[in-house]
Each structure stands twice: as C-alpha cells, then as structure tokens.
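Written out below as structure tokens is the structure these notes cover.
Every protein chain but one is kept in place in this view of the complex.
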Amino acid sequence: MQGDPNPLKYTDIHNDVVASIVETGSNYYVALATALALTLICFFFPWFYQLYYGIGAAGMNHPGVWGTYLASFIFWIGLSHSGTLLSCVLHITNSSWRKAMYRSAEAMTLFSLVVAAMMVMVHVGRPWFIHWTLPYPNQMEMWPNFRSPLLFDVMAITTYITGSTVFIYMGSIPDFAAVRDRTRGWRNTMYSLLSLGWRGTDREWHRLHWAYTFLAVLIIPLAVSVHSIVSWDFAMSIVPALHQTIFAPYFVVGAIYSGTAGIVTVMFVLRKFMDFGEYITELHFDNLGKLLLVLSLLWSYINIVEIFTGFYSGASGETEALRYRLFGFYAPLYWEMITFCAVLPLLCAFKRFRTSFVPMLYLSIAINIGMYTERFLIVATSLSRQYLPDAWGLYVPSAVEISILVGTLALFTTLFLLFVKIFPSVSMYEVKETMDTPKKIPAAASGGSLA
Amino acid sequence: MTHFVVGLFGDPESALSAAGSIQSADLGTPELMSPVPIEGVEEVLGEKRSVIKRFSLFGAIFGGVSGFLLAAITAVLYAHPVGGRPIITFPPYLIITYELTILFGIIFTVIGFFVSARLPNGLWTSFWKQDENRPYVPEAAVDKFAVSIGCGVDDVQRAETILRAAGAEAIRDGTEGVS
Partner (left out) sequence: MSFLDRIAEGWRKNRKPGYYENFDYHWTMTIDLDQCSGCGACVTACQAENNLPIVGEKAFAKGREVKWLRMEHYWEGEYPDVKLNIIPMLCQHCDNAPCETVCPVSATYHNQDGLNTQIYNRCIGTRSCAVYCPYEVRYFNYNDHTWDSPLDQQLNPDVSVREKGVMEKCTFCIQRVRQAKDTAKDDGRRRVRDGEVQPACVQTCPSQAMAFGDRNDPESNVSQTLAGPRAYRVLDELNTKSSVVYLKKVETEA
C-alpha cells in the first residue's frame, strides 16, 4: 500500500467495513433466500424424512455401514482446519498478510464445524440420544466410554468449537466496538453487548494481545490433534485399508489442504461480492497458491507412502484393498481425486497462475471436490473389502444422501451470509495496523506558510 | 469527584508524548485510547504485566488433571470390561487429558483476559453513558488517538494546558455523555 498516490486512510477502512454490514443490497437478500430455501429443501426435509424412516433412507448396507455422511463429516472438519489454524500460525509468526483475510477464514472454521456437528447428528442411527456421548451425571449412572476413538472426537470437537468461537470473538471485540458507535437501534444494542464495553485503552490492547497470543498457542496443537483424532476413528480399527499409522498426518495434511483451498474460494467470493478488492489482493492469492503447492506435494507424498506400505506388506487383505481402490469399482473416483489433488495444483508453480483470480477459484473448487472424493473413498473402498470375502459388498449413495450433501453446502452458505452481516468480515484494527500510522500534520510547516 | 480531561490527537506520536508529559507533571497515569495498539506505550507509561499467563497455566493444569480423573473415575464408578482392556487405560485417557488441558486452558485464558482487561465494563449495557469513571471517545475507535486523565477540579486547567501544548486537536470533558 506504500507508494500509492492515494493511500487508504483509517476512515476509509472504517466506512468500507461498516458499509459492508449496514448497507445491504437486494442481491444479498436474494442470495440469502436462495441459500435458506436450499437448506430447508435439500438438508432439513430429507433429514426429517430420514429421522422418520430410519438410516435406511440412505444407501448404506451391510458391509458399507458408513457412507457419505461420515465422509461429509470428515470433509467439513477438514475444511475447518485452515481458518483458525492458519490464522494462529500466521499470528504467531507475525505475518501481516494474514490480517485482511483471517476473520472470514476463522468464520469458515466455525461454520464448517457447525455443519460437521450436524453431520454427526445426520449420521447416527438415533440422534435423539446423541447427548449420551457427553460426560454428564445422569440418573442411569452411565458415563460415556472414554476408551472410544469416537469419544475422543466428541471431546476434541467440543474443544475445537469452543476454541475457535472464542478466538474469532476475541479478535472481533475491538471491531464490534468500532461498529457500535456507527449503528442505531437493535444493531447498536447487539454490538454494545458484543463489544463488552471495549474502549480501546492501552491496557485493553495489551491484554488483548497477550490473551490472543495464548489462545493461538493453545489452538495450534488443538487443531492438529482434532484431525489426528478424526483419523483414529478409522486407524484404530483393524480393517485392512484403514489400520494405518500414516493416517493421522495424512488427515492433518489433507485437512489443511482442503481448508486452504476453501479459503481461496471464500476470498474470491468476498472480493467479488463484498467490494473488499482493496484489502484482499493478488498478494493473498499468491501466498495461498504457494501454500497449496506445498500441501499438494505433501499430500501426494503421503498417498505414495500409503500405497507403497500396503503393497510392501504383501498381506492378502492389504493388497486386495489396495487393488480394489486403484482398479476396482471406485477406481474412476480414485483417479479423479489424483488428478484434482495431485496433478492440477502443480499449476501453482507458476506465479501467473497464482495471481490470476478466476483460475485460482476453479483450482480451489477442484481441490475440494478431490478432497471430498478422498474421504468418500477412504470410507467406501475400505469397508467394501474387508477380511471375509463372503461379506464383501458395494455401497452407492442414495438420493437422500446426495441431497443432504448439497444441503450442507447451502447450510454453510446461509451461515456465512448471516456472518458477513453481523461480524465485520475484515478485521478493521489489524488492517489499520498494517498501514502507516497517521503522521503528525507538520504544524510548524503549515504555520510557516501562513507567516 | 474526579474530573476526566480527554485530549484528542491525530497521530499516535503526539498522543504518546502528551501522555508522557502528563505523567511527568504528577497528574497520575493517563489512559490512552486508540483504534490500533500503539507501539511504544510501555516505554512512556512503564512496563505492563498481565495475569493472563497465570490463568492459562492454571487452566491447563486444572484441565489436564480433571481430564484424566474424569476418564478414570467415571470408568471406576461403573466398571464394565471392554475389549480386554484394563478399567484405567493410559493411551486413550491421555488423549482425553490432552483435549481437556487445552479446553480449560482456553476457557481460563478468556476469564483471565476479562479479569485483567476489566471487561465487560459499564459501556456494556445500554446505560453506558452513565458510567462516569470510564470516559469514552467514539472517534478513538476510528482514527483518533485520545489521552484521558482523571484529576481533581484544581488540576483540570493544568491538564488541559499540557494536552494543548502537546498538540491536542480537541479537549473534552470526559464525564460528559457522548453524542
């Protein structure tokens, strides 16, 4: 921003961000209504049908007891991984390019987690008893089984939702305070409550800085553990293609990978439709592109390791599962995944590609399609080929499942659309920090000209 | 009764120097209000220490201990054999310990932040204008840097002079409500 003949001033940012909240065009309402309608029709309606009928509304069967619901769960948890994690890492390493984009990235984390939690509800057979997985004293004197990988999940995701909520909220307090004075009516009340009476004193800034840093330090290991734990849902079993030590790093890398791609998508949309072009620039796409390249190479490496170790073991179960994944019924999906996640991202090696917005959008969407396929394949191919050949089977998703998959996207979009009107979606104070502070108007000089 | 004198500045350097002069004039420690954290506050107003880290540490230790105990004690309370494992199993319970360490670390960090930053304060409610001890300048959330000093009636004049000398664009009575 330096050297710009018409540099941005603090007030410009303020006005832009406040405008993004209070000035709402008709396009926004159309988008919100569409997303809401899609959520109801594609997500809630089929889900209610499934609640009434039973999980049989989905396509799962005897060996394939897990399906797209679990794949979606992992996918959304994975998508949540870049927001808060990336934001924390960049905060600790003092990277200033984080500042314009981290608020929306963290929102992405939060809403992905909400959708993932919904997917758990959709996945289980009797969601009306889901509270039994929480440790609370009850009249049955029954506690959850803390030895279960699924309970690690419950603990990890609860912690993660708490952590990301706190993190995004704490980072927004100064911005709520800034918006508070510019709004009237219910918005004023809401922001007054949300900002907790923030005045921007030196004491408050100091405390915020430290609390924020401590949170970042706590959340980084948490985020890594969350996806490791999700991978242990699979890796702790003794199903041939799932019982793998590489799974924890594989899932963590995959999660950050798809999350980063998700951030690119969201950045593009914000840039395009929210007039944040001045804050979200080619620099961000360039940096995210580099990150995508590194992650895609890591991801490819882990895939090669997975195939190699399976092949090298020579165990009949492992080799059969591997053969089935590479050349069996689901093979087209596998090669689609390899194309989208390992081959296409190599384009990020070129700076011209990284700094062009539309190709990056397509790439990010392709990566996330590939990553969804990865999760689906992990579930579907492994369960179809287990130890006893007589129990081999095939799982194909039903219409209800596909509808709910589309519905989760709509649900996420709805939440995000609500977010941009409530939260200042670009962090005002941190963008201000990256700019030059207002300079003293040279009083002597102006006085001199008068004299 | 304490009167609050608030000086508004257009840039952080003048605000800082004003704060420095106020302090050296024995008017007490002034409060700075700014839209962004100001670099170098600690050099002028003295080093700040916060209790947040103690909260975080306590929370993490508390969470870790209670995490393991939660898993171990609930398993003992209603012992049922599962998968040939002991009732108190280490590897899984350590994961629970790990997660709860972080959970309580986070929760206590937040509590520590609220306690040490003295939030939420009177501005929190819609009756915030009545809070006389916490002067507030809305411009300080946009692009102005404010220095506020609470002093007795006798010192108001002196404080205003110092602020003006440091280049304040405007002087306000902090006890007044904000328009």
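Every chain is named by a letter (A and B) in the order it is written, and numbering of its residues begins at 1.
Here is the rule we go by: a residue touches a chain if its C-beta (ideal position, glycine included) is under 8 Å from a C-beta of that chain, and two chains touch if they have at least 3 such contacts.
Please read all numbers here as calculations on a predicted model, not as lab measurements.
Interchain touches from the omitted chain, evaluated on the whole complex, reach A, B. Contact with the chain that does not appear here is found for just one residue of A:Ile41, A:Leu150 or A:Val269, A:Leu150.
When the full complex is taken into account, the listed residue touching the unshown chain is A:Gln386, out of A:Ser172, A:Gln386 or A:Thr408.
Within the complete assembly, A:Trp66 is the residue of A:Tyr10, A:Trp66, A:Phe251 or A:Phe340 that touches the hidden chain.
Within chain B, the residues in touch with the undisplayed chain are 72, 75-76, 79-88.
Residues of chain A in touch with the missing chain: 53-57, 59-66, 123-127, 129-130, 132-133, 142-145, 147-151, 154, 233, 236-239, 242, 383, 386-391, 393-394.
The criterion applied here is as follows: only the chains that are shown with their structure count from here on.
Residues 9-11, 14, 135, 141-149, 151-152, 155-156, 158-159, 162-163, 166, 170, 173-174, 177-178, 180-181, 189, 192-193, 195-211, 214-215, 218-219, 221-222, 225, 229, 428-429, 432-433, 437-441, 443 of chain A are the ones that touch chain B when the two sit in their complex. Contact residues of chain B toward chain A in the complex are 10-14, 31-38, 41, 45, 48, 50, 52-53, 56, 60, 70-71, 74-75, 77-78, 82-83, 85, 89, 92-93, 95-96, 98-100, 102-103, 105-107, 109-110, 112-114, 116-126, 128, 134, 136, 138, 140-143, 167, 178.
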